[in-house]
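Note that this complex is displayed minus one protein chain, with the remaining chains in position.
On to chain A.
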Amino acid sequence: MYDDTPDLATGTPHDEARRQLQICNACRYCEGYCSAFPAITRLRAFADGDITQIANLCHNCCGCYYACQYTEPHEFALNLPQALAQVRTQSWQDYAWPAPLARLFHRHAYATVAATLLGIAALFLLIQAVPAPASGTGFYAVLSHSAMIALFAPLFLLPLAALALGLRRYWRDVGGARPTLAQWRDALAQAAQMRNLKGGHGEGCNFEEGARFTPARRMAHHAVMYGFLLCFASTSTGTILHYGFDMPAPYSLWSLPKLFGITGGLLLTAGCVWMLALKARAEAHLSDPETTAADTAFVGLLGMVAASGLALYALGQTVAMPALLALHLGAVASFFLLTPYTKMAHGFFRLAALLKDAQARGV
């Protein structure tokens, strides 16, 4: 009968998110928490592309969930963090190339664990199978530089190409235009500060302490992100020194690769451990419950990349070095390969969403 409350049955993740977003748009109490809500209020109807964009703009701070009058047991059963997380996962899977790999690694922790073990085993075998030239020193005495390049150049570039393909599809679906310099600046500044995890008031998000705000997740994420970027800078400067200045590794403690690498490794390791501790205390139902285990495995892998790198630095002069090298390079290889198919992809899509949002805000 017409006077009855409409049927709240749900279909795809986009349908469920659409149902919830329409309720949000009639309320708007959460407008100040993050960028997602102003993006919602700019619209009246939500096409699938709009929902994908809003979902990728959402940083899962959960502020809106705890502030919501309509969460269960209310019959509207709003849980926007979860609804958007499910759309997000779906979008990363759909845009990934090849998509089945993303479905596997986003939903199954064992897949990441298995890939990591395989990566490490492969490196052990490789070291056994490809004898390093006698002229090699340090790590290159175990695995030659050219073998490393032959292995890691494609392992680095191919996943990036796959990611680029996915991002292009994303950009088309959300109706992105060619970004301007100002839009890039805006998006990068937001990402650099993780402004959307500040809760609008600067006190942080609701992740591990229920309705209370804490900066912990934002800080842990900063540690992971900046740690990762420092590690990346370490590798990049190493590459530049090697090819540009004919200064091959090993490098001294006060060299750029080491300074970046050690601080980055420590930050990344600590950030991953912190993030795992926070994840353990977080409420799984405020994210996509189907990806919790896989995301945890991914953070574990990232932490392992960092920790094994540090161990390699600390024990590089001992007999443990060859085994540690295989462990570290194996983890790095798996990490590179899995980048387009795991939680790692979120950083790229998030940046794209921030960029698109800057366009929508008229930056």
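Keep in mind that, in the parts below, a residue touches a chain if its C-beta (ideal position, glycine included) is under 8 Å from a C-beta of that chain, and two chains touch if they have at least 3 such contacts; residues count from 1.
Everything that follows uses one rule, which is that contacts and distances are computed from a predicted model.
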Record-based protein name (UniProt) of the chain missing from this complex, from "Amino acid ABC transporter substrate-binding protein", "Cytochrome c oxidase subunit 1", "Hydrogenase" or "Tricarballylate dehydrogenase": "Tricarballylate dehydrogenase"
Sole residue of A:211, A:247 or A:315 that reaches the chain not shown, by the stated touch rule: A:211
Option touching the unshown chain, where A:201, A:281 or A:361 are the choices: A:201
Interface with the undisplayed chain - residues on chain A: 2-6, 22-23, 25-33, 38, 41, 44, 63-64, 66-76, 200-201, 203, 211-212
